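Every protein chain but one is kept in place in this view of the complex.
On to subunit A.
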Amino acid sequence: MKILIVEDEKELLEAISASLIKEHFIIETAADYPTALEKIIVYDYDCILLDIMLPGGSGLHLLEQLKDSGKSENVIIISAKDSLDDKLAGLELGADDYLTKPFHIAELNARVKAVLRRKKLAGKNTIETTNIVLDLQERQLFVSGELVVLNRKEFDVLNYFLLNMNRLITKSSLAEHVWGDNIDQADNFDFIYYQIKNLRKKLHAVHAAIEVESVYGVGYKMVEK
């Protein structure tokens, strides 16, 4: 799958590329408005990550161009501006999601995959790996065909892990994704440990072929057994 990253900050561009290359996406980059415009017109992408404030023009204009040329690429806006107006304008112009800087790479990863899946698998929306089937529509987990009951947050945690297979998920990234901004000052997110413990127990009990690994006390990683 081909992804175009439009971002003028070189370092951030590199970091995002590095993260997405790990997911075996093909990455192209553009650091300013004219380059981005050219690439958008000439090539087709599965997903475009778009910064709004660009040298030479606004990312919102690029969205208009896309719309005008009849292309329906998946677009995720990544902007430093957490402004409702921009968000609404972007979504109105056909963007699929809006992510405010700074973000966790795991979060970006999850968003990209969610967007791609939404387009590709119209109707059937599941994540399948090893003996695991996670039904995003019905919010149900099946392990080896057996239904495993998860509460709302356990489901969200597992979903986030499955979107970031073999990737590091920091505790704060997980907390933000599952518990929202509300949790932002929660000590050092130690409470997450208990949530993970419960999830591990449930997965272990049904012999799931995946498990949650701890990573140096900074976070967790989901791997295949």
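Operating definition for what follows: a residue touches a chain if its C-beta (ideal position, glycine included) is under 8 Å from a C-beta of that chain, and two chains touch if they have at least 3 such contacts; residues count from 1.
Operating definition for what follows: contacts and distances are computed from a predicted model.
Visitor: Just by its UniProt name, which of "histidine kinase", "Mycothiol system anti-sigma-R factor", "3-oxoacyl-[acyl-carrier-protein] synthase-1" or "3-oxoacid CoA-transferase subunit B" is the chain not shown in this complex?
Guide: Missing chain, per its UniProt entry: "histidine kinase".
Visitor: In the complete assembly, which of A:Ile16, A:Leu63, A:Ala110 or A:Ala208 touches the absent chain?
Guide: With A:Ile16, A:Leu63, A:Ala110 or A:Ala208 as choices, the missing chain is touched by A:Ile16.
Visitor: Which parts of subunit A are in contact with the chain that was left out?
Guide: Counting only subunit A, the missing chain is touched by 9, 11-12, 15-16, 18-19, 22, 80-84, 100-106, 153, 167-168, 170, 172-173, 179-188, 190-191, 194-195, 215-219.
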